[in-house]
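Take a look at this one; I'll ask things after.
All protein chains but one are shown in place.
Which chain is which? They are A, B and C, in the order written, and residues in each are numbered from 1.
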Amino acid sequence: MNITLEQAEAVVDAAKQKAADIKTKMNICVVDSGSNLVAFIRNDGAWLGSVDIAIKKARTAVFFQMDTADLSPLVQPGKPLFNIEHSNGGLITFPGGVAIKDANGEVIGAIGVSGSSVEDDAEVAKAGAEAYR
Amino acid sequence: MNITLEQAEAVVDAAKQKAADIKTKMNICVVDSGSNLVAFIRNDGAWLGSVDIAIKKARTAVFFQMDTADLSPLVQPGKPLFNIEHSNGGLITFPGGVAIKDANGEVIGAIGVSGSSVEDDAEVAKAGAEAYR
Amino acid sequence: MNITLEQAEAVVDAAKQKAADIKTKMNICVVDSGSNLVAFIRNDGAWLGSVDIAIKKARTAVFFQMDTADLSPLVQPGKPLFNIEHSNGGLITFPGGVAIKDANGEVIGAIGVSGSSVEDDAEVAKAGAEAYR
Partner (left out) sequence: MNITLEQAEAVVDAAKQKAADIKTKMNICVVDSGSNLVAFIRNDGAWLGSVDIAIKKARTAVFFQMDTADLSPLVQPGKPLFNIEHSNGGLITFPGGVAIKDANGEVIGAIGVSGSSVEDDAEVAKAGAEAYR
């Protein structure tokens, strides 16, 4: 099972709306279950450095079938996965990447959001993920 | 001057419509005048290898302020730009990348399309670029 | 649909047998429909440079849903896809990568083989792919 373009566009639209509601400028990305890009948009004036971060957040969520926020505590100095970010051509392990699952709990893709505080990024990503059905 | 997200979405939509009209599955990408991603979509079932090619076509068109089709003859063996593809982390110099210009002829972005024959790719990219105004 | 490990191992075993039959030393790789590694073996004494080539052949076959041998004529100087190899972190477009399809014709993975002449590579890859059912 893989997220479709139509579903991905609904996810991006919901995230875009939330980004506007909280007055942020975001990079918003959806990847499929193989971590390949399906849809992407960047708000006018959003940070350029966040293009890659949004994509890496989404890919990281698919790679490990979990939200990037769940990885954050594990990658700190002294913790089990310290410096895991050096794999896979670069990971991003702070909040803003959310796995999207189907009714059976299978990961079918992920959304990655970057452009503001990680709290804002995570809120926008969550709003996007919830639009999937 | 830079293409806006709203304009980029209009470009993507027009390209997406043309891709459907000619019954192809495409990766469609718009970058801004700085070669940064603005919008991207992948049709369900489109070639995975064309994600990167669509992006590189759009970036190549912005990098040199010309359509990728205009570069093709120049990069052949014995020609002035032979193997220019080794620069910039990889270029794509065959048709399907089209520069988007404003009323003054300034490049404000580009569209890159990949997923079928280069003729189809170029036709879809052209349809997208013409939606800009 | 994705090739399973059990199916991939059968593909590798058949290719390995063919490599022995024709007295070659091969790198043999199977990737899934998302171009991710599933199984790999290298014969003792096989070319080290062929590790990466075998993997890239398999990935290329999945990326474009065709055998790498079918790409070879298209990527020559003056042809439509000249220098496409600069995309996707490097492609290999000569024979030895064979797409594996299910009963419906869907690509579920690919085998890539490298270590001898391209004719030998292609023969071994074909023997592997035919073991899939």
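We take it that contacts are C-beta pairs under 8 Å (C-beta built on N, C-alpha and C of every residue); 3 or more make two chains touch, one makes a residue touch a chain.
Predicted model only: the values in this text are computed from it and were never measured.
**Student:** I'd like to know which visible chains would be in contact with the absent chain if the whole complex were considered.
**Tutor:** Across the whole assembly, the hidden chain touches A, C.
**Student:** With the missing chain put back, one of A:Asn2, A:Ser35, A:Ser50 or A:Ser114 would touch it. Which one?
**Tutor:** Touching the chain that is not displayed is residue A:Ser35.
**Student:** Return the single residue from A:Val38, A:Leu91, A:Ile111 or A:Ala129 that touches the missing chain.
**Tutor:** From the options A:Val38, A:Leu91, A:Ile111 or A:Ala129, the contact with the absent chain belongs to A:Leu91.
**Student:** Against the chain that's been left off, what residues of chain A make contact? List them.
**Tutor:** 34-35, 60, 62-65, 77-78, 80-84, 86-89, 91
**Student:** Hey, which chain C residues sit against the chain that's not shown?
**Tutor:** That gives, for chain C, the contact residues 4-5, 8-9, 34, 36-44, 48, 51.
Please note the rule applied: only the chains that are shown with their structure count from here on.
**Student:** Can you give the whole-Å distance between the Cα centres of chain A and chain C?
**Tutor:** Taking the average C-alpha coordinate of chain A and of chain C, the gap between them is 32 Å.
**Student:** Can you work out the whole-Å distance between the CA centroids of chain B and chain C?
**Tutor:** Distance between chain centres, rounded to whole Å: 29 Å.
**Student:** Can you list the residues of chain C that touch 2 or more other chains?
**Tutor:** 34-35 - these are the residues of chain C that touch more than one other chain.
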